[in-house]
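With one protein chain removed, the remaining protein chains of the complex are shown where they sit.
Lettered A, B and C in written order, each chain numbered from 1.
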Amino acid sequence: MNSSNPPASERRRRTQRPDGPSRRATLYDIIFEADTPAGWWFDIGLLVAILLSVAIVAIETVPEFGYDTPYEAYFWGIELFLTFLFTVEYILRLACVRSPMRYAFSFWGIIDLLSILPTFATVFVGSGKMHSFAMLRSVRLLRVFRVLKLWRMMNDADELSDAIWKARNKIVVFLAVIMVAITISGTLMYYIENVLPNIVHDVRFGGLKPDDQPERPESRFTSIPQSMYWATVTMTTVGYGDITPQTGTGKLLSTILILLGYSLIIVPSGFVTAELTSRGASEHEAPCHRCEAGSQRVDAVYCYRCGHRLEHE
Amino acid sequence: MNSSNPPASERRRRTQRPDGPSRRATLYDIIFEADTPAGWWFDIGLLVAILLSVAIVAIETVPEFGYDTPYEAYFWGIELFLTFLFTVEYILRLACVRSPMRYAFSFWGIIDLLSILPTFATVFVGSGKMHSFAMLRSVRLLRVFRVLKLWRMMNDADELSDAIWKARNKIVVFLAVIMVAITISGTLMYYIENVLPNIVHDVRFGGLKPDDQPERPESRFTSIPQSMYWATVTMTTVGYGDITPQTGTGKLLSTILILLGYSLIIVPSGFVTAELTSRGASEHEAPCHRCEAGSQRVDAVYCYRCGHRLEHE
Amino acid sequence: MNSSNPPASERRRRTQRPDGPSRRATLYDIIFEADTPAGWWFDIGLLVAILLSVAIVAIETVPEFGYDTPYEAYFWGIELFLTFLFTVEYILRLACVRSPMRYAFSFWGIIDLLSILPTFATVFVGSGKMHSFAMLRSVRLLRVFRVLKLWRMMNDADELSDAIWKARNKIVVFLAVIMVAITISGTLMYYIENVLPNIVHDVRFGGLKPDDQPERPESRFTSIPQSMYWATVTMTTVGYGDITPQTGTGKLLSTILILLGYSLIIVPSGFVTAELTSRGASEHEAPCHRCEAGSQRVDAVYCYRCGHRLEHE
Partner (left out) sequence: MNSSNPPASERRRRTQRPDGPSRRATLYDIIFEADTPAGWWFDIGLLVAILLSVAIVAIETVPEFGYDTPYEAYFWGIELFLTFLFTVEYILRLACVRSPMRYAFSFWGIIDLLSILPTFATVFVGSGKMHSFAMLRSVRLLRVFRVLKLWRMMNDADELSDAIWKARNKIVVFLAVIMVAITISGTLMYYIENVLPNIVHDVRFGGLKPDDQPERPESRFTSIPQSMYWATVTMTTVGYGDITPQTGTGKLLSTILILLGYSLIIVPSGFVTAELTSRGASEHEAPCHRCEAGSQRVDAVYCYRCGHRLEHE
């Protein structure tokens, strides 16, 4: 991680932290950073509040604890209190940055706003109509996106998102290959499980009147999109089993598809691993000043090639 | 990627691009290349047309949108229009290459032809009989293979297919090992779930008349091919669950098979990853200035091919 | 593994092995170490006893062999005998270490005690009431934790736990990412499979009396926690199939989620592999003769720690 490409948190600090030792700068350090005790406790409190509010959204949908039960009032109370806290947090964030407008329209500013709006919507539109229209209830579900605020706390996630970002071209190619494979194998399975038996049926009984014809054979591969859903579920080895081949030919083809798909799908894993391995190998480099040999060990004192004493900055 | 083994697109350009700045050469650049604005827009248009036509093939098979519904005419209209576009594209491709015959019988020439033929077949054989014979409808499904034309657009796919190609021997060995494992474990499970209970049955009730014998125990492992289908689905961790062991011994054996199979199946992933890692480790270095050999070691001082002293910037 | 960070077994030996050649020191070597013949046989005997006792706990729960069958007495007899052996082992361990209190409250001391307590509890509280209260039976199940004693025997497990330990931050970040993904995709699926059809229902039939309204559509995504359970089962490619999307939109979304999830979930595998690969690359070299620093580069000429010229054989 060289200095010409600082992490996002560093870039934000440079442009948004108020200059000098003021009250706003202190507030900024508490709210946006985690390297002071107050900032650390603020983060812990925020983490608990987010998890609690997400848990409430989830539990409210369980029939035993949800709407029209005695628990509803308690959950609603906690929810209002948490929304109050998140509103205060949002206002404080706007108050302590150099450019509130810029923050409000940044990714985190929008996430922060979205995490309080659904509760206000429910409050102001009125809970009286809430029971007759499921639409408003579903707005409440949006509160679950508060979980996105957790991302801010994951410092190590930089490396993860960095690796995914570097492998993005390969992941896109991989997804395209998988989609071509899914489309073709889905169509083939639709043909084998559905069209082929129908052709046999038409050839044998096509001359009879519709009423005299026996029932057409049934299949779970009712359409190509359905078959593509099956192909996705199969090639990624999820394998729900809600749609499975019934004919012998279909089983044979799906056996071949599974093996081919398995051989194919291990490749992108390899790409990402290779990317990460080469990162790991090259992230400790500090070349020797005398012989310019790179790839020195992190804890090296002397150059492995010429024995020169390494000077670490 | 050294100069003695250029990518397929480069080889095609050398043999098929018309010489000099002519109208045909400009057309060639638009249709076959993507490095001019016009060529880029042509590719985007082709991409949209392919995805649209594949989507139509898929959606037509959904009963709510398919044949004998009001939507049929719209889809058929779009389909005819797209086929017209693909026909024009095919003719232009033939017109702008140096050797049309060579293109027509190349892989992409055949794919391009196959992507328009099914529609013409449906048009000329007549849609009157189309409703009584499912055979012709299924010819329409072939249009889904137009998705293969997408491959042309994936420049990064070279590396993917390269990695798979280099690992082909290992993948074949892996598939052979898996097939031996599938055959043996499928036979064992057939024996345990089917033959073994039948032997017990014969020993206990074999002396009685057929009518006095109790029902034979049933099993979903009805034959060895069926058991091999189960073994494939299990060892690749797809696990549909349409066939599962019923007896205790069968469950014990399948537990052992799953663990052994899992230990076995992680090996080829490792092969591909190792292949890609060694590629990745050697792909970042600047080529030699004298002989232009790439893939130098990171810490190389002299070129491995011509012995020239490398100059790192 | 440099000398400043010895493995746990080495650290325990330094602090707990009695000094000099005494009877207690010999006993310590037999019980805690495996590098003498007697110590090796002790380990084998312990291994057999642990596996046998765990197998009995498991088999006792099978209705054909369990409680209220003729086998119960045999199993209980073996169990009492094994508990006697483990009790003797526990007392000997306490007797031969330098500080019995320290051992008793160490991780292994607690495991050793927990592996004998449940049997004593069953014996002393009395088996008379054991048949009427399942509570006591379930205490017996705790004996299965004796399997944890196996860990002591796995010397190679050091490397495994070391790799997991080094990758702990990445695994935590990965689990957090997965949890965010599970929460959001679970909520989305709950909305699509459950709320969306209900909104359509309310809009179309909301004006009618409750009795005149048709049945609401049913879904297996009965709540957000249920949907999150589905999302976990799906994103990890387990795919039970007990909960599957029924609507077309749900199938489309779950197809997208599966592919995105698959792209996401291959990343942590890469992290661990990269960690292990960088370990593996540096573990084959001979240590420096002067300072005994290991993990030299394959092509090192000078020791990275002391600058001594390495002599390769």
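Definition applied: contacts are C-beta pairs under 8 Å (C-beta built on N, C-alpha and C of every residue); 3 or more make two chains touch, one makes a residue touch a chain.
Since the model is a prediction, treat every value here as computed from it, not as a measurement.
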item	value
Which residue of A:53, A:237 or A:263 touches the chain not shown here	A:237
From B:69, B:213 or B:244, residue that would touch the chain that is not displayed	B:244
Residues in chain A touching the chain absent from view	237-241, 273, 277, 305
Positions on chain C where the hidden chain makes contact	54, 57-59, 61-63, 66, 132-135, 137-138, 141, 144-145, 147-148, 150-151, 154, 156-157, 159-160, 163-164, 171, 174-175, 178, 225-226, 228-229, 232-233, 236-242, 265, 268-269, 272-273, 275-277, 279-281, 284, 298-299, 312
Contacts of chain B with the absent chain, listed as residue ranges	169-170, 172-174, 176-177, 179-180, 183-184, 186-187, 190-191, 195-196, 198-199, 202, 206, 222-226, 228, 234, 237-241, 244, 248, 251-252, 254-255, 258-259, 262-264, 266-267, 269-271, 273-275, 277-278, 281-282, 295-297, 299-307, 309
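Rule of thumb we're sticking to: only the chains that are shown with their structure count from here on.
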item	value
Most centrally placed chain, judged by C-alpha centres	A
Chain pair among A-B or B-C whose interface repeats that of A-C, sharing over half of the contact pairs by residue number	A-B
Whole-Å separation of chain centres (CA-atom averages), chain B against chain C	38
Chain centre separation (chain A, chain B; CA means) in Å	27
Multi-partner residues of chain B (at least 2 other chains)	237-241, 273, 277
